[in-house]
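Excluded from the complex is one protein chain; the other protein chains are retained at their positions.
Chain nomenclature is as follows: A and B, assigned in order of appearance, with residue numbering initiated at 1 for each chain independently.
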Amino acid sequence: MAFILSNIVSKTCVKSLEDKLLALSISASGTQIRERHIMNPPPRLRNPTWFTKKHRVVHNDEITTDNQEFVKEVVQDKYSNKDESPLLSEIAANAAEWQPTFKRTGVIARKIGIYPIWMKDGTKMTTTLLQVLDNHVIKYYTPEEYENSQPNKTRVMKKKGCLLLGAEGTDPSLLTKEYCGLFKNSGVIPKKFLARFFVSPDAALPPGTPINALHFQVGNFVDVRGKTIDRGFQGVMKRHGFKGMPASHGVTKTHRRGGNIGGGGEKARVWPGTKMPGHMGNRYRVLKGLKIWRINTKYNVLYVSGQNVPGDTNSIVTIYDTILPLRKPSNPVPFPTYLNTDEIHEEDLYDDDVHQFCDPTIEYNET
Amino acid sequence: MNSKITLSTSKMYSLFVRSRLNKCTNKRFLGNLQSESTRQNELFDLEKKRQREEIGRIDKIEVEVQCKSESKTYVMNKLISTPYDCARHLNETIMNKTAVALINGETLWHMHKPLPDSCKLEFLDYKVSQPGQVNKAFWRTCSFLLGAVASNAFKDKVDVQLHSFPIPNVKSGSFVYDIQLSLDNWVPTSSELRVLSMEMIKFCQQAHPIECLDVTADFALVLFKENPHKTMQIPDIAANNNGKVTLFRAGPNVDISKGPMIANTNQLGRTTVTNVIKLDTDIKGSPVYRFQGVALPSSIVLNHFAYGLLEERAKNLNSARIPGSQDVTTEDNSFMAQATN
């Protein structure tokens, strides 16, 4: 380390760098410094490299309106989607064949609402609409490079690489310079939301690759991870589903309470983990095995079964390919991602069982 | 006996000065930039003291200060009081925030330069409605400080000789200082540029007031005798300026410039040294490099993205005139500069 530093410093002509090296070498030469003993040392956080301060305090910049418009134009020019097709065709040419064991990226989406769809046999299904935002790959960490902040105690045999995706571009002047610096290498506009996805090294993508809803196919199963609705401090009936006590018939002052909280005997104490009232919601939860019934290619919307996707409407969720073994796809999926931008799709892609609204009324005929 | 003792005060001082000058030259401070600047500083201090002593009787002048809507009249000392002193009488904010002073509504005046006569005074800061002149003074100061920082930043084995800086042109996108370095084909890395910027910012944060002094050409030649370029320029500068050379000092660095500078280095806000480009000149000796930078006053707030655009633009070579060996006047000191201002 010292050798490398001295090499660098000898090549520069600037004095202050030389001074700093001198200071370092002096301290490393043998003088001992006894530190104060700290009772509760601050946690040695090993956060990912993209955990930086995101928002900056926005002051009233005294720029003329002409200059403001100029800055906006510059932003647009700099980050417009230019020359993406050669990049994509290159990736497509180098892509590996899909194997069922391969793990590909997920996608960042926004839950936009709930909507019923009907099947061809007349049954109604409530679906959640997930709009896939403008995702771009920000960075790829190879399996050797990436250090998990909570590393696995046992040795992982086939370590996965880490893909960092960003979604929803914003005005860079509202974000800190440090945060904008994350997006410099990929050349994409700074994004509001970042998410990491563990992928097999074959599924690695170069920075700047766009990902849209056609990454998934109709009929595939997905897992959706979101932050549940914050319900605040809740009682035991809503939080854990306790039955409570009758409302009348002489019941005194105990209608929604938890009742007994433990037994006696040797372990006569309240066990840790006893269900009690407390804060409910605002946690990350994954809902597994949701089927995609319909994809709208114009707005990049996935129609996914179920109405209990974690989160409020207009909240961000991440979508992954299922880990459920019986729901894994048997046919090839777009690998590493959907790259064919020249192909023109219909606006809506439906599953075979779904009744489209432009189809005639469902009639049951005698067979 | 009496004639030996009773020497006039002015003669005594001149003798004193000359003896000191001889001492400085004999001691051989060559090769060490720090001692060179100490020498310059000492000389500057002496000259300043001498000029102050020269003023025999202190006359009083009336200075009418125009402050927003009202005007106040102060009785100040002729050739001693500066606009900064007037500001101190007024208000602390005005004292700290003013960049340059405007005399009789037409001439720009450096804040720490003594007032010669009764006049009307106006204080200009960076948010004035017509800031063109103030911006030029700011740009000029930035060039001066860039030169100052560059002369201190290099390692001892590199020989730094400041050449000059051109007329401040804010629209060109960067302020410039042409410096002769004893390095062949040096291309600065981004970390080196960052270090230079940090040095500049650190220097400015030390809040050095920028002092002003009008000296004779002889004195200026003694001061800058180590610098061959300045030595060449001084006679012509003096010829255009009634035999006087205006010196400015910030901290330990002294330099020549025509126009007013801003009052204090802490008025510089965001500063970046954006690029150092080797120039193609016919000046003998080591190659001449153009140091470029961009800066904003501390009172002007700008987001990092827009400032980044300014930095990008300042990386391009400035279109100011490249100095040649025949050029003796720096544009800032030239007749044209005086005429156009």
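The rule is simple: contacts are C-beta pairs under 8 Å (C-beta built on N, C-alpha and C of every residue); 3 or more make two chains touch, one makes a residue touch a chain.
Everything below uses one rule, namely that contacts and distances are computed from a predicted model.
A.B. asks: Just by its UniProt name, which of "DOMON domain-containing protein", "Large ribosomal subunit protein bL19m", "Geranylgeranyl transferase type-2 subunit alpha" or "Ubiquitin-conjugating enzyme E2 G2" is the chain not shown in this complex?
C.D. replies: "Large ribosomal subunit protein bL19m"
A.B. asks: Going by the touch rule at the top, give the shown chains the omitted chain contacts.
C.D. replies: Visible chains that the missing one touches: A.
A.B. asks: Please pick, from A:Pro42, A:Pro116, A:Gly232 or A:Gly264, the residue that touches the omitted chain in the full complex.
C.D. replies: From the options A:Pro42, A:Pro116, A:Gly232 or A:Gly264, the contact with the absent chain belongs to A:Pro116.
A.B. asks: Just name the one of A:Val236, A:Val301 or A:Leu349 that touches the chain not displayed here.
C.D. replies: A:Val301
A.B. asks: Which of A:Leu88, A:Leu129 or A:Leu290 touches the chain that is not shown?
C.D. replies: Touches the omitted chain: A:Leu129.
A.B. asks: Name, in rising order, the residues on subunit A that touch the hidden chain in the full complex.
C.D. replies: Residues 112-113, 115-116, 118, 121-122, 124, 129, 131, 296, 299, 301, 312-314, 355-367 of subunit A touch the chain that is not shown.
Going forward, only the chains that are shown with their structure count from here on.
A.B. asks: Please compute the C-alpha centroid of subunit A, do the same for subunit B, then give the distance between them in whole Å.
C.D. replies: About 55 Å, centre to centre.
A.B. asks: Mind pulling up the subunit B residues that touch subunit A in the complex?
C.D. replies: So the residues of subunit B touching subunit A come out as 127, 152-156, 158, 181, 183, 186, 189, 191-192, 195-196, 198-199, 300-306, 308-309.
A.B. asks: Which of the residues in subunit A end up touching subunit B in this complex?
C.D. replies: Its residues touching subunit B are 12-18, 56, 58-63, 67, 71, 74-75, 172-173, 176-177, 180.
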